[in-house]
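Note that this complex is displayed minus one protein chain, with the remaining chains in position.
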Amino acid sequence: MRRRAAVLGATGIVGQRLVSILSRHPWFELVAITASEKSSGRKYGEAVNWVIEDPIPESVKDLVLQQSLTDDVDIVFSALSADVAAEVEVNLARKGYFVVSNASNMRLDSTVPLLNPEVNAGHIEVLELQRKLYGWEGAILKVPNCVTAILTLALKPIFDEFGVDLVVVSTMQAISGAGLSGLPAMSIQDNIIPHIEGEEAKVENETRKIFGKLEQRGIVQCSINVTASCHRVPVLEGHSIAVFARLMKNTDPDEVIRAIESFKTNEIRNFGLPTAPKKPIIVRREVDRPQPRLDRKEGMAVVVGRIREDRALGGIKFFALGHNTIRGAAGTAVLIAELAVAKNLL
Amino acid sequence: MRRRAAVLGATGIVGQRLVSILSRHPWFELVAITASEKSSGRKYGEAVNWVIEDPIPESVKDLVLQQSLTDDVDIVFSALSADVAAEVEVNLARKGYFVVSNASNMRLDSTVPLLNPEVNAGHIEVLELQRKLYGWEGAILKVPNCVTAILTLALKPIFDEFGVDLVVVSTMQAISGAGLSGLPAMSIQDNIIPHIEGEEAKVENETRKIFGKLEQRGIVQCSINVTASCHRVPVLEGHSIAVFARLMKNTDPDEVIRAIESFKTNEIRNFGLPTAPKKPIIVRREVDRPQPRLDRKEGMAVVVGRIREDRALGGIKFFALGHNTIRGAAGTAVLIAELAVAKNLL
Amino acid sequence: MRRRAAVLGATGIVGQRLVSILSRHPWFELVAITASEKSSGRKYGEAVNWVIEDPIPESVKDLVLQQSLTDDVDIVFSALSADVAAEVEVNLARKGYFVVSNASNMRLDSTVPLLNPEVNAGHIEVLELQRKLYGWEGAILKVPNCVTAILTLALKPIFDEFGVDLVVVSTMQAISGAGLSGLPAMSIQDNIIPHIEGEEAKVENETRKIFGKLEQRGIVQCSINVTASCHRVPVLEGHSIAVFARLMKNTDPDEVIRAIESFKTNEIRNFGLPTAPKKPIIVRREVDRPQPRLDRKEGMAVVVGRIREDRALGGIKFFALGHNTIRGAAGTAVLIAELAVAKNLL
Partner (left out) sequence: MRRRAAVLGATGIVGQRLVSILSRHPWFELVAITASEKSSGRKYGEAVNWVIEDPIPESVKDLVLQQSLTDDVDIVFSALSADVAAEVEVNLARKGYFVVSNASNMRLDSTVPLLNPEVNAGHIEVLELQRKLYGWEGAILKVPNCVTAILTLALKPIFDEFGVDLVVVSTMQAISGAGLSGLPAMSIQDNIIPHIEGEEAKVENETRKIFGKLEQRGIVQCSINVTASCHRVPVLEGHSIAVFARLMKNTDPDEVIRAIESFKTNEIRNFGLPTAPKKPIIVRREVDRPQPRLDRKEGMAVVVGRIREDRALGGIKFFALGHNTIRGAAGTAVLIAELAVAKNLL
């Protein structure tokens, strides 16, 4: 018996990914979708500007877009923008809905689990505190910022085995991260834009929270130093990240590769979640990989390469790639929902 | 009376920039050009695949490409590849030619001046030692690697006023840096390539040499720690660099901007060199500049922006842009030659 | 003594081109600029997102954007969108303003001159009829659609010397044609869009009008058959057009080239207009030119190449390129204004 699911903001790029993944999901059944006033009342197949490589799912084509959620569903996936989400999601939680959200608001709330399941599945336990504190029966769980999701997964085995006290991050982020029509072609053609509103603070703060600890008063950020510089590049999908990490133990690239490939501390290792990739972190040994066009197809897995010593910083440097609308958004949202099912939370 | 100049490797992208600049230069007259066997014997206007935005200079169209330099010229600009340059340039120096070269070989030789004139014009004095050591009457002077030229110029006033002991550099480098046909379109379309052969070591080592000191035994590298990660992006021209610098003095972005804009230690400040930009470093205050497509037109000037505090590293971070085939190659070569004229070396 | 000029819609891409050209124009002085409510009241230099390769003119930076034109000027250049222009331009004409407009409305009105000056300068005489008919003292003159401006200029000498009775046109149009933010990057990255709203009818109808005759009742379209297919491609600036023309006289490519290069019927040949290019049509003989990135720098001149026999159609085929926001919009607007000055109309 599959859980009934809804997608809020189903016509955007993350909404489309959610629809695509849920339409062929063994545990969830997509029964309700919402969109802004402009599209509500129309059939999904007619209202959406479908841009995903897989065809639009037949089962969803005739679903009618609602302006707000009224159905009785087991789980709500939100792809709303932060300004809209702020009110809508809280209202849903009050009504008892279980909400997994991609919106950036509340991500740093210490009672809101900000989950990248392989990295910090345990943080989901904070929901108990959330319900007590906010006095609602529903729940709000947050998907990390796209870069943060990719970065923290790539760093997790390194963090656990060698200790990391400083991370310098320079990103090359895909166009799709700005949404379906968020970025004019005139701005990015043959160009780079060295600024993404709010992104650097998100990467810095969310990384500290994800590697933080669940304590009685909620999740407490860890003390890792993170500095980020974020840039938009003319690539369709796939965020690339140059990572420089100062480590607390001496090591060498081979040991780091072994740590990544064994990934013993993967927190959902034996959970059998359908969307969890077999190898969450793929190591490429070629000198020039990963590349977004060739490796974004890995979807939920992050691909790292060029793992090399960094003597100047005292640690290692490497290059990481992840699919920003899958691992960085919709896919991780679904993985969080699967985790909740595995934990009997819905 | 203008000095007679030759360009070696005149049909490549750097060769074209040299030809373009020299064709309208007040101090130099382009009288000889060479190219590989394939093109030699042909008129420049027929052999070259001219890709520069300015029209091909009328005065050069009918010059015949030679396979090797035989003319008596005052100065030789080399845009040869390192493997060819290794033999050719040494032979020319032995014959008494004054060679300003873009080739990467010999750049770390302690008796070869590696010049970014605003930064280390004084290093040109090492030529005396070079001549003594190698026993030739000519001279070899090197243009830094393209990223290094942009980076060290942007860093110079910061280095001088606040002290820098660690620089983390992540580059987004233009297609033109790979030469006219060095990079297949299939490789870079909608993509990023996280590897440029030998580039990171060049940036790290050359930066230390350029900020180094001229001592009796030659130029001695300074102890600044530099770590680089270099990436190719689908941008035609203009290298972008995310820079994170740990500083030795406390400061804030406003002070850094003031230091850059006054740039008191510019080593060629009062030399009146024709190719020297009035403001070698332009500071943009918008949140999203510089951008390669909009700001590469500055040519010899480096454009920096997004100067902000970096608490994680203990210093600042900023974004720098330079025209890779002008400031990063041909323009700096000509500026070096002008410096030599100003110093009465030719 | 320069004429006082205003630009309506000065912050858009065509508006920027107009500002750029007028700021260094010998006959006109830019004294007033307007923009939509969002930007009006602000200084131009602060409100505009300047994207042109030349720097923003110092003389215009401090001009304050008005919401509507109130100044007393000699000429108004309009870069308004058609929906806004419909009311505004007519009102201005009623108030006595002389309006040269890029907006597409009224282009097919038989008393409105639709001018590509080298091709049909004579049509400007219809203004007398316009004033009589509409009862206003001002005037409305229209710049052709961007493709049509490029196409009709390239065709003019062929039309005059050999007769053309069928033209098949397939365009590859630049991103800038959709305006500063008209086209999302997600739509055009690594893609082609085979549709531009209304464009094909414009090319077909406006071509017939431009090659039409001025008769007593106004301009009468000629009977040339034109069929167009219009496509957006990922190129920043420069519209490319594949043209197949059935000719009424037998000829060969060499004769066509001679006809183009002599261009005896250029209607403004001896007018000495400042913005008129010396060679309005440049013929390239290489097999692979023109190319938008290399040849759009010609600005007001159209570049044609690959002129070859077309036996299937009975005529010739060739490839034409023009700068869409200069020859296809702002530059031609200024050229029209210069024509009006030469004709003592302002």
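We call the chains A, B and C, going by the order they appear; numbering starts again at 1 in every chain.
Throughout what follows, a residue touches a chain if its C-beta (ideal position, glycine included) is under 8 Å from a C-beta of that chain, and two chains touch if they have at least 3 such contacts.
What you see is a predicted model; the values in this text were computed from it and never measured.
In terms of the touch definition stated at the top, the absent chain reaches A, B, C within the entire complex.
Contact with the chain not shown here comes from a single listed residue; of C:Pro117, C:Gly218, C:Pro234 or C:Pro280, that residue is C:Pro234.
Residue-level contact of chain C with the missing chain is found at 166-168, 170, 172, 189-195, 204, 225-227, 229, 231, 233-236, 240, 242, 244, 287-294, 305-306, 310-313, 317, 319. In the full complex, chain B touches the hidden chain at residues 13, 51, 175-176, 178-190, 234-236. Counting over the whole complex, chain A has residues 51, 53, 189-190, 236, 293-294, 297 touching the chain that is not drawn.
The criterion applied here is as follows: only the chains that are shown with their structure count from here on.
For the pair chain A and chain C, the distance between mean C-alpha positions equals 48 Å. Chain A has residues 189-190, 234, 236 in contact with two or more other chains.
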